[in-house]
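Take this structure, written in structure tokens, and hold onto it; I'll ask about it next.
Every protein chain except one is present and positioned as in the full complex.
Up next, chain A:
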């Protein structure tokens, strides 16, 4: 045993160990073949030796040594402006491994500094960080795609194949022209659809940005549909946040869009009795799509679920309201019943074309419902009532038991 220990120590010290391990020697010497689980027999001398073989504070020397140049620059920096200081802190947070964007613009930095609370700052940084990640990934994918395309083109050039086709390849612009023709027609003969743009005060800047994004998507899918709506943006103020965001998205195309934009209220533009305000809070449920009515959709994204805002607006103007019959056709699972604007657009377009609720409600996100209601509604209601009474009955039982327990407790206390 003694001699074996001496031998081992020599091996350890002369760092032959990796070599020995590679050659299977370790397996013979130490039955538990993990790097240093040889310790059981080495414990006593290993515990006193590490200082001689391992300088544990060597890293400190390394850290302190390479730093002279850096520490000189430190003294130069004295007073930093708040923005520069924020930038430095962000840099340190990034080094610490928090989710912080790598590059941040002056404007973003300003919004960051102006965030009212620590958690707001954190959220904003995370949002920027994720945005940056997505952007980077997209860029990478684009580059890969381009490389692939170049490769195929090269190959095509090698084989030298010419395509013959009776049409000139002008798909995109042709389609655009056709779509525009249709939308222009709908502006004369089509059914109006109103977006109520009076919710700017109710929303944060990001919510407004989201709203405009959704509106852009809905305009797009309206344009491509067979029989488009005549879209009205009512209560639209120039130089509002909405306006700024739209210009960000459309640039110069904003002026050429085939929609009606007005600062008037829909009640001034259309007869009141024809208007129906669509809101999830409405007590009335839409039964069929009426081609003679004018539907109004509130252009609002409410992440903080402000109930009854759009219902209040309709009440004030004395308009009829309606909600989509989501409960009637879908077994609702989770999530709020308010849908995004582009989903509303898809649903309304499908209803207009087909009148088929099932087809239209395909556009409700799948995660929100379990499936379509297959049986007649009243039958389902019966079973639902049965389930509810069973549930309630059970709860009553529970309450009773609880009460009995408390009651006996009280008596024993007395």
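Definition applied: contacts are C-beta pairs under 8 Å (C-beta built on N, C-alpha and C of every residue); 3 or more make two chains touch, one makes a residue touch a chain; residues count from 1.
To be clear about the criterion, contacts and distances are computed from a predicted model.
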Seminar exercise, completed: In UniProt, out of "GTP-binding protein", "Electron transfer flavoprotein subunit beta", "Trafficking protein particle complex subunit" or "Mitochondrial ribonuclease P catalytic subunit", the chain dropped from the view is recorded as "Mitochondrial ribonuclease P catalytic subunit"
Problem set entry | Touch criterion as defined above, residue of A:291, A:316 or A:367 at the omitted chain | A:316
Seminar exercise, completed: Out of A:88, A:114 or A:153, the sole contact with the unshown chain comes from A:88
For this session: Mind listing the chain A residues that contact the chain we can't see here?
Result: 15, 17-18, 35-36, 39, 46, 50, 53-60, 62-64, 66-67, 70-71, 73-74, 77, 85, 88-89, 92-93, 95-98, 118, 202, 283, 307-309, 311-313, 315-316, 389, 392-393, 396, 399-400, 403
